[in-house]
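Here it is: the structure, laid out below.
Only one protein chain is missing; all other protein chains are in place.
So that you can tell them apart, the chains are marked A, B and C in the order they are listed, and the count of residues begins at 1 in each.
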Amino acid sequence: MFFASDNSSGVPVQVLEGLARANEGFAPGYGGDALTEQVRARIREIFEAPEAAVHLVATGTAANALSLATFCPPWGAIYCHRVAHIEEDECGAPEFFTGGSKLVLLNGEHGKISPQTLAEKLQGAARVGVHNVQKGMLSLTNLTECGTRYSVAEVSALASVAKDHGLPVHLDGARFTNALVAEGCTPAEMTWKAGVDVLSFGGTKNGLMGVEAVVIFDPAKAWEFELRRKRGGHLFSKHRFLSAQMDAWLTDDLWLSLARHANAMAARLEAGLKAVPGATLAHPRDGNMLFATFPHAAHSRAQDAGAAYYFWPGTQSPAGNDSAPMNARLVTSWSTTEAQVDQFLALLAQR
Amino acid sequence: MFFASDNSSGVPVQVLEGLARANEGFAPGYGGDALTEQVRARIREIFEAPEAAVHLVATGTAANALSLATFCPPWGAIYCHRVAHIEEDECGAPEFFTGGSKLVLLNGEHGKISPQTLAEKLQGAARVGVHNVQKGMLSLTNLTECGTRYSVAEVSALASVAKDHGLPVHLDGARFTNALVAEGCTPAEMTWKAGVDVLSFGGTKNGLMGVEAVVIFDPAKAWEFELRRKRGGHLFSKHRFLSAQMDAWLTDDLWLSLARHANAMAARLEAGLKAVPGATLAHPRDGNMLFATFPHAAHSRAQDAGAAYYFWPGTQSPAGNDSAPMNARLVTSWSTTEAQVDQFLALLAQR
Amino acid sequence: MFFASDNSSGVPVQVLEGLARANEGFAPGYGGDALTEQVRARIREIFEAPEAAVHLVATGTAANALSLATFCPPWGAIYCHRVAHIEEDECGAPEFFTGGSKLVLLNGEHGKISPQTLAEKLQGAARVGVHNVQKGMLSLTNLTECGTRYSVAEVSALASVAKDHGLPVHLDGARFTNALVAEGCTPAEMTWKAGVDVLSFGGTKNGLMGVEAVVIFDPAKAWEFELRRKRGGHLFSKHRFLSAQMDAWLTDDLWLSLARHANAMAARLEAGLKAVPGATLAHPRDGNMLFATFPHAAHSRAQDAGAAYYFWPGTQSPAGNDSAPMNARLVTSWSTTEAQVDQFLALLAQR
Partner (left out) sequence: MFFASDNSSGVPVQVLEGLARANEGFAPGYGGDALTEQVRARIREIFEAPEAAVHLVATGTAANALSLATFCPPWGAIYCHRVAHIEEDECGAPEFFTGGSKLVLLNGEHGKISPQTLAEKLQGAARVGVHNVQKGMLSLTNLTECGTRYSVAEVSALASVAKDHGLPVHLDGARFTNALVAEGCTPAEMTWKAGVDVLSFGGTKNGLMGVEAVVIFDPAKAWEFELRRKRGGHLFSKHRFLSAQMDAWLTDDLWLSLARHANAMAARLEAGLKAVPGATLAHPRDGNMLFATFPHAAHSRAQDAGAAYYFWPGTQSPAGNDSAPMNARLVTSWSTTEAQVDQFLALLAQR
């Protein structure tokens, strides 16, 4: 009953097997090996983007911060949601990698920015001169930090506003695959066809040990990204071990299956919560993450039985009144089982 | 016959097994798991440094640059050898992570700085005021980039000069274990007992997929390092997979055995080169790396047979005269076999 | 009728005379001259802070950004009001000089942060671990960007909250003297006695060509500030010409007289606005700046007659309806005359 985060899960056996296969003999370092080239080609194919630059890194923070730095100058404003991972969970990595750009925070229900909110903000920023930071970039997250999903149409609408102001668009896709399979569209539709310029294509939360692909749809930025990656200490010498994981993950649509399973487990949780007295959802569930409010007593039963999850926002334990409703962030992963979900639901629903 | 770099080797089976063991179930992220704590404790024990802060990262550049940034202010000079990895092979990562410090390059035979050279440089820097960068830090490399080794006495002498000027000492130990087993001393003697304040303890070149431990002997700097690591995108969420590799590597002295083997293969190479007409060594061999000059014709035979290594410095192929001697960098690893060495030597020695 | 900004005024004749006096002969550069030492001593005396470090720079942005960088690490959050100059008008200088810290924006009426707002924000930030930026610093502005004043008690209350969380306090005093004479307290009471650690003591807006003093009440930070100043290109070689201006300004309480005059002119404006039909103040007036709303027709008359000021916020000219009220920012300076004020008021009040 571990619902604290999808990054608490391990990796499927295919990934271990991939590592073992890649371990044979010597291989050129720093991405010069054949397997890396194969993985890059495969990702270009999946995204129907034969010109795209593809780079692997090991953490989502690296993928995001390097992407932002490659597209936004130090004096640029990066527009993002108030609860975006780049704002709340990266200890200022975007500011560090960009050389001091400014994150401009936008409000929006359920973790989503509306095109109107963005348009108004950019309109207001339109005529500042040298005194203020300049309009730099838009960064979206899909799935959002609230577990909701931007539809293709919503991404398009937001990117369209950004383009009206000449801004490139970054997509933090730490849970991209969860959004993708929920939306039921193609990777291309979810990204460059909707106006995304650079994607952090997350593997770690969906079954890898620590691999993210940065996909840059305009290859003119590729060399700058490579230099920034190296300079950031994010170029692996034994790069084949990143590629091997990604290769296993992309083979036979494993990445899609893993995300579908995680989403299905969250759907099962959602369905089961309807039977829990007093339980409500704080946000619509679109993928593998849900934010549920339920009574203190239910929390106590679950936690006493070993269930792990975060109270959100804030990590405080509740005090006092047993019936006080509390907000739980529940994240499922590729390795969550039906039995775990059902056991958890049974504890909550118990009287 | 792959002698291009020790980072072209894979990992021993114990490391794969360690990953598989660590893959069971859910685990807290970001280093909060039990295995990580166990690895930290083990490294403290190995270094006889019960208070030391131990942090894992995935690349040597990250280990070095984060270490330097933690100990040297932006306006500090980092004294290092002219051919140090931090100067030549990290695309400016030290400057990036420190916020713009300056690497001050020292000459020295065989990749080694002499205490006298350091003392003279620091003496000259002693009275500059606000106009120049300030004395910041000393960074040594052991094994050096020329494959030579600083003895414990040499490290002590250099650190002593640094301390006379109030400078902390960093040791880039990408090939630390190769130096250690060659020197035949304890890890403590090679580091903090000799005056080293922070060590990049390299695992990648000696049998891991991509794991380095930063060992900070004064724990007062630990929290700053953690923030810099996170902010640099170098904190792994599924941290257990770094720890699992390190755990396997430290178990039953595997790390020492791997380095001993690599060194033995280089010694075999060195011994065999004596039988190659016209072959000479550019630097003394102390560990698993040697720089040999031998005739063009020998190169041709070796390369035609598939041997891989770098010309050094410079990567140009030689032109013209068959007998022109050329410099090869030959690096052995834990996975180099006697047969590979002997085959290579036979090609060189052939008439 | 120039009310656009106090930095549109020139300098009083005493400042020109001071420059001429200082122009005699040769003088050591970089602040090593006798006049500079004399000015530093005088500022320490004025602030009853015999140990304080005093440094001159030429711009307010430099004073602020260098102060913040000296007290806040790159991973620190700088808490400030949403409309603070450091947020809105310095093109990201704080982020640049600090190495990428994050400005956390607080709301508050009339440009002022309340102790409660600050306390709540810091409380919420209290338990974040390595994932978020850390609590770094508080930056206040007095006079605020809305022309209002923090009283000594208010500064004390805010600084007290900051100290509870271990945060140093910066005061952006671009219009410090205007606040000081309005409050009627001593410079010490307005700063270090109330908990301020570092002050940008502004001269430019109050009669100098471009001189600000940074006063650091804890001299332990002095050397770091000097290095940052030099490294930022803000150390003047012919430093005596900064000191000469400051010297003239501090002599015979000229600085206080200039600010009193500017405030009096704003008070005259305020009083006169009461006679303007439909005119209201958006913020209380505490010093030399007021934000007034009056009908479109009044704007037209004033502007046709050559009055200069900004619409605020936003610089758009109004369109259409003559009676629509519009917000004007009106700033008086040491050189504003009663005649200018009266002429302006007459234009507004005209029917």
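Following the convention adopted for this analysis, a contact is a pair of C-beta atoms (placed from the backbone, for glycine too) under 8 Å apart; a residue touches a chain by one contact, two chains touch by 3 or more.
Computed from a predicted structure; not experimentally measured.
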Q. Looking at the whole complex, which of B:4, B:20, B:130 or B:297 touches the chain that is not displayed?
A. B:130
Q: Have a look at C:61, C:191 or C:263 and name the one touching the chain we're not showing.
A: C:61
**Q.** Candidates B:1, B:84 or B:103 - the one touching the absent chain
**A.** B:103
Q | Option touching the unshown chain, where B:18, B:31, B:74 or B:147 are the choices | A | B:74
(Q) If I consider the whole complex, including the chain that's not displayed, which of C:236, C:291 or C:344 touches that chain? (A) C:236
Q) Which is it among A:20, A:227 or A:297 that touches the chain not included here? A) A:227
Q | Absent-chain interface as seen on chain B, which is shown | A | 74-75, 88-92, 95-96, 98-103, 124, 127, 130-134, 314-315
Q) If the missing chain were put back, which residues of chain A would it touch? A) 30, 73-75, 99, 130-131, 134, 224, 226-228, 230-231, 235
Q) Which residue numbers on chain C touch the omitted chain? A) 2, 4-5, 7-11, 16, 19-20, 22-29, 57-66, 90-93, 96-97, 204-205, 209-210, 227, 230-238, 241, 308, 335
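Here, only the chains that are shown with their structure count from here on.
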Q: Compute per-chain Cα centres, compare each with the mean of all protein Cα atoms, and return the closest chain.
A: A
Q.
How many angstrom lie between the centres of chain A and chain B, each centre taken as the mean Cα position?
A. 34
Q | Whole-Å gap between the CA centroids of chain B and chain C | A | 51
Q. What residues in chain A touch two or more of the other chains?
A. 90-92, 96
